[in-house]
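Read through the structure below, which is laid out as structure tokens, and then see the notes.
Missing here is one protein chain; the remaining ones are kept as they sit in the complex.
This part shows chain A:
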Amino acid sequence: QIMEEVEINERQKQAQLEDEKKQNETAQNEDTRDFVDSSSKIVERALHETYDFMKDYTIGAEV
């Protein structure tokens, strides 16, 4: 009977640990999402800039 109790305790601990792990993961996922949301917006804006400041206008230009 004692063994059973120990086992139950052990299982509860295990479940608690898993819960904590899940919570950690969720928090991490939220962090990742916040980061991706904000950084992708910046990059999207940068992508919209169509002006190419490196374009070489001398190529093919016969003056």
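The rule we apply is simple: a contact is a pair of C-beta atoms (placed from the backbone, for glycine too) under 8 Å apart; a residue touches a chain by one contact, two chains touch by 3 or more; residues count from 1.
By definition in this document, contacts and distances are computed from a predicted model.
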Hidden chain of the complex, named as in its UniProt record, picked from "Dynein light chain roadblock", "Origin recognition complex subunit 4", "tRNA-splicing endonuclease subunit Sen2" or "Glycogen [starch] synthase": "Dynein light chain roadblock"
Those residues of chain A which, in the complete complex, touch the missing chain: 29, 31-33, 35-37, 39-40, 42-44, 46-47, 50, 52, 54
